[in-house]
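Note that one protein chain is taken out, while the other chains of the complex remain in position.
Order of writing sets the labels: A and B. Residues in every chain begin at 1.
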Amino acid sequence: MAILSVNKLTKSFGGLTAVSDVDIKLQKGELVGLIGPNGAGKTTVFNLLTGIYEPTSGEITLDRDGKQTKLNRMKPYKVSKVGLARTFQNIRLFKDLTVLDNVRIAMNQNINYGVFSGLLHLPSFRHEEKRIRKESIELLDIFSLGAKVNEKARNLPYGEQRRLEIVRALATKPVLLLLDEPAAGMNPAESAQLTDTIAKLRSDFDLTILLIEHDMSVVMKICERIYVMDYGKVIAEGTPDEIRTNKRVIEAYLGEDAANA
Amino acid sequence: MEQFLQQVINGISLGSIYALIALGYTMVYGIIKLINFAHCDIYMIGAYTGFFCMTSLNLGLIPSMLIAMVLCMILGAAIEKVAYKPLRNASRITVLITAIGVSLFLEYGMMFLVGANVRAYPTMTGILAEKIHIGDFAIPVQNFFIVGITLLLMIMLQFIVKKTKLGKAMRAVSLDADAARLMGINVNNTISFTFMLGSALAGAAGVLVGVYYTSINPLMGYLPGVKAFIAAVFGGIGSIPGAMIGGFFIGMVEVMVSGYASSLFKDAVVFAILILILIVKPAGLLGKNIREKV
Partner (left out) sequence: MKNLFKKSAVIKTISIILIFAIVQILLLTNIINDYYFTTLVTVCINIILAVSLNLVTGFTGQFSLGHAGFMSIGAYTCAIFTMRMSSTLGVGAFLIGIVLAAIAAGIVGVLVGLPTLRLRGDYLAIATLGMAEIIRIIAVNLDITNGAAGLSGIPRDVNWFWLFLFTAGTVVLITNFLKSTHGRSCISIREDEIAADSMGINTTKYKVMAFVIGAICAGVAGALYSSFFYVIKPDLFGFLKSIDILVIVVLGGLGSISGSILAAILLAVISTMLQSFAEVRMVLYSLMLVVIMIFRPQGLMGSKEVSLQLFSKIGQSFKKKRV
């Protein structure tokens, strides 16, 4: 059973159909790309998967170790608890909070003490806080952010902010990670580093990854499969080589003449 | 039956007042997404201006109302320039708190200047003291006057918004200020103009209230202001027809509750309507739900 099954997913905003009959299947452990021209509906798909938008029709099913959950009308926080995490196209860090706090907040669902204990700083509070602090710093260290633990997120350089968003998403202990244009605004050296990071992510954290990206050097290098969207529909699906030579894809990106050239 | 008719007429008159005030709230909210807490105090200053024009300067009702409207226009534009413009890019809470501050400043400043006592508008003479007889019923001319002026102002407003360049600019800026700026619209002037329009209407409402209810005091704006805002929310904040409908609706509800249930709870009912509409349909009757882009 695929870890993620999206069937005929459709989303209309009044008269505008942003996403139309989209089918996506992800097997456990895959690293799949989602590409397409601007406005194709890729981020809308992410928003539908994570519960920020409700689908107009269609189904989203997450299969986690045999247990299936329909994600259709779930609120975002519940979707996160079920095992989906994401990063945002325009970074949405908690800018005025420290790097450490950004990560610790994402760990909230895995922390075990009640409000009462929090109010009185009982032993369970102290114990759990120590554990979270340790886990957060370890996670940050893996991504070379350990030294900036007490820095405000807004003070980090751009590339590190993007990394922090990924760390924060990982802190929710997901099984499926949605990355929305993680390479946006990066120079070639940074993109190359990001490519390695994403590959490492998949293996070290046992994740399935769906990646929206415009930077083809990243996509073609690490994605095993690619979905291509245009005007809200999936127009092609296949391996990087298949997609590279797909006429419809070329047409969507470069226009009819290029496709026929 | 006569009592019912009288209540309906009261409701329409009160509704007109609320509608005039609500229009100011809705236009300002539509264009810069701000609840202008100070709006109801501009209404109060309109009432006082009318009062001073009629008593100290011995002017007639219409000239006094016009002067009140002009003064309020200037005041509204001034407040926008001094207090709200510097905060165009600030957080919502910051601007809201500023608006509250301006409102309190106007209220207590007025109290300081003219005293907290209630003042009485001069009694109307001539035609405005008369009643019109329709069949068995006698309806005061004042009611017709209020509704008439209100309708006239609303028609003028609709004309300005729909048929003039400034009106078009207002609509453009409320949809997308940046795009409007790129199209060559002077956004700052448009915003000032919006404030001026709303304030003029509030000033007129103030004078009408003085005429109808005869008593004015520095804190008279608070309650009508909140209710007018509720009316604007009910009709759909940002929507001009919505504010008009909302105003009449709230006015009618208040008079009916007061007349047939208990006048003690009339305010509570209006507040309850607010809570209800925010829960059931926050966009109001004619409003649109604007989503945050993720």
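As a convention for this text, a residue touches a chain if its C-beta (ideal position, glycine included) is under 8 Å from a C-beta of that chain, and two chains touch if they have at least 3 such contacts.
Note that the coordinates shown come from a computational prediction; the quantities given were computed from them, not determined experimentally.
In the complete complex, the hidden chain is touched by one of A:71, A:93, A:140 or A:236, namely A:93. Note that of B:35, B:69 or B:240, the residue touching the chain absent from this view is B:35.
Mapped onto chain A, the interface with the missing chain covers residues 50, 52, 75-77, 79-81, 85-86, 88, 92-97, 101, 104-109, 111, 113, 115, 117-121, 125, 128-129, 132, 168-169, 171-172.
Interface with the hidden chain, as seen from chain B, comprises residues 29, 33-35, 83, 86-87, 90-98, 100-105, 107-109, 111-112, 222, 226, 229-230, 233, 264-265, 267-268, 271-272, 274-275, 278-279, 282, 292, 294.
Throughout what follows, only the chains that are shown with their structure count from here on.
Between the Cα centres of chain A and chain B there is a gap of 48 Å.
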